[in-house]
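The structure under discussion appears below in the form of structure tokens.
One protein chain omitted, others in place.
Right after this comes subunit A.
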Amino acid sequence: MYPEMRQTQSSGPPPNPAAALLSSYRPMAGRFDEIHSSAWKSVFSELNPLGSEGIQTAWKRGQDLLHENGIAYNLLSSESSSDRRWALDPIPLALDEAEWESLSTAAIQRARLWDGILRDCYGPRKLLQNGTIPPALLFSQPNYQHSLRNLPETNGPLLSLYALDLARSPDGSWTVVADRTETPNGAGFALENRIILNNVFPGATKRLHLLRLASYFQKLRESLFERAPAAIESPHVVMLSPGTGDPTYFEDAYLSRYLGINLAIGEELTVRNDRLYLKTVSGLRPVHVLIRRVAENEADPLESPSQGNHGIPGLFQAMRSGSVVVINPPGTGIAEAPAFLPYLPQISRDLLGEELLIPSINTRWTGQPSDPIRPGDPAAVVKSAFTRNLFRPRLTRDLTPTQLEELNQEIARQPGRHVIQQEMPFSCAPCWNGQGLEARPVAIRMILFSDGSDYHVMPGGLVRSAASADTLPGLSLHESSCSKDLWVISRNPKPALQASNLPSRLTIRRGQEILSSRAADNMLWIGRYSERAECASRVLLEIVQSLIAESDETFPPGIHALLQSLESLDYLNAEIHEAIKQASDREQIFQALVPLFHSGPGEPSSGLDTLPDNLNRLRNLASLSRERLSNETWRIICLLDDLGRHAPPTTLSEFRSTLQQAIQLHSAFNGTSRENLTRTQGWHFLNIGRKLERTSWIVTMVDHALTTYPELSSSTLDAILSVIDCTLTYRFRYQGAPQALPALDLILFDPANPRGLIYQLTDLNRDFDQLPRSSENTLRRPPHRTILKAQHYLETEFLQSGDKKSEASSIKELHRFVASLRKELPHVAEQLGWEFFTHVTFTRS
């Protein structure tokens, strides 16, 4: 369940646990070893008594927590945490507070410096005028955001969130190896790592006086709210995430939940009248501060055309109007360009009047005339000067003289595109290999934020350790290295800060949360997919039952209307439907029906709807709405999804029992969603989804059945009664084979039948009444009117069963009603979407 770490000690039984921890530790030649710091000695004195076995046992808790977090936040990996990219090593990296303070001072200096550079590059451009930097350094930046220049933003800090990666040279001094200025990440992972290690080594973290992270996040939260423009009483802070498909989504979700701010994807936000809004079912809610986690060149597709669709069209316009503060604004990524590094010392003198406290990694930019790389030069990495991953970095020590010559020519052909960065032996630190400690190279990430006037450093951070002793730690989150917690060990214990910022006594509250449009849309579709899967299962079950019950080989007549319904609801196409009708034996029909409920992984999609597809969507949507569903509801959804992944049934009766199981689970879902969910707005949308879907299945089946009138057979009516679970009621009320009008009365008109049409409409009508309504418009909405009209029709009309003629006219009239309702239903859903999810008012012109 957890990616195995590389093990170098594979032979022999584990030695005596008490002495084992460092027994297999071999320092690496030519590198600084973190084991010599006094902070490590304190940590070691806590860990050593545990021994290997003690750590193994303690670490199981950590792995369980990682797994739980993975399930709670990662929708695609609910089965295992194996695709958590962020493997954690239980052994922390320890630094002394005194050393940490000097690192912090240097990090703050560097943050101020980069902010000064950004404000200059997007403002007066003095650095360019004075000749401190050459024009090509700025103008060759592919991600320079022209729209950011001279925006109101440039008055405050541009670099509000910043992170830097540092490594230690063999002489023990620190070097900055990379700057993170665009959407710096790591804070959420550092927090998760700390929370996990607090649980793994609860005693050690208390006794060691390590600096705590809580106050950093508390200050961060406060300052985000204070950054809101103008005097806004209760500012609305939203984090813009690229969504669940992105590897950083976990961190976005984790951090936003910890900070108590809304997480949204681009689609949930909209710019109207030069303001940024979150779409909610109660209308548009202004956003004052936006934490951007979406790539800068995707942030506003209107200003800079891009391939991605994670951004918000018009965002720059909202920034231009000064109504929203974006942290960090699109454009700050240019400071990540290694091409800047050779100029930093001089820029620091120009802008801050200070010498750089910590140097950057030795870097040459090819935009200035420079010597070619010679075979005898120190080992270096040649990589992209501006945008990361533009091309593959190359290590000069891996190249033959011919390849080196080719590289030199490539550099000369496109001056300015490359940087040449000297390789540096990072320090090594003890890392857990599953049994004991071994030395691996490490780098640390320090994380900072600006409160608007100055920077605060997270008193901890994220450590990356190499996957093995002979590689370098990957610095980017996308690379597969391991992570560690960073412990800053204080000599002077500080009183723990109040970790919670909740008031000690709460005022009683009830009622309405603010429901985002996307959350409401998700709930609606949870309702629709669950009901759709249930209805399809019931129809399939009815077909399978008839095939089993009719012992002769003739085609059961009652299932025609059901097959037609499956076809019109896109579960079958005409071709398969025809094949079923022409089938010479049961086996062929069975084989044609199985794919509706079972589809093997990797099978080509037929373009048709299938139950596994419905259930998979249901599960994905449910995982996004976990906090609105009860635990039982979630478990039932997982069981349903799993059911369709089992091996396909081999016989009709096996198929029947699988379908019966599915229907039991659906009944359980319906039960918990009725009995266990709070009646919030989200619930009403869930219910509307279910009822709309059920209505649509009923009218589709009845419409197909009525088309056959006057040949409408009792077996067709029987099948529909069975699908909507009313066979027993009918038999109890009437005797014999179902007749048209009594059966239709039970299916459509009888308000006591909870699966009948009028019951669904009455429920829908009640839910529509509960939806938020704009104060100025007290008229019922068009979709509501459609439902209400249909309900009134059923309440006031009555089927005339007096004679053949009145029956025929009753049915003709009824068919017209059913067909027209069937046509109207898609508009009901569409109009709901316009109003609550898209936020436009539709006026027919």
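By definition in this document, contacts are C-beta pairs under 8 Å (C-beta built on N, C-alpha and C of every residue); 3 or more make two chains touch, one makes a residue touch a chain; residues count from 1.
As a convention for this text, contacts and distances are computed from a predicted model.
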Identity of the absent chain, which is to be given by its UniProt protein name, from "Transglutaminase family protein", "histidine kinase", "Cytochrome B6" or "Branched-chain amino acid transporter permease": "Transglutaminase family protein"
Among A:Leu22, A:Leu128 or A:Ala808, residue touching the chain not depicted: A:Leu128
Residue of A:Phe225, A:Tyr258 or A:Trp834 in touch with the missing chain, whole complex considered: A:Trp834
Listed residues A:Ser160, A:Thr183, A:Thr270 or A:Thr658, member touching the removed chain: A:Thr270
Among A:Asn69, A:Gln317 or A:Ser450, residue touching the chain not depicted: A:Gln317
For subunit A, the residues touching the chain missing from this view: 125, 128-129, 131, 134-136, 139-140, 142, 146-147, 149, 270-274, 301-303, 305, 313-314, 317, 320, 413-414, 834, 838-843
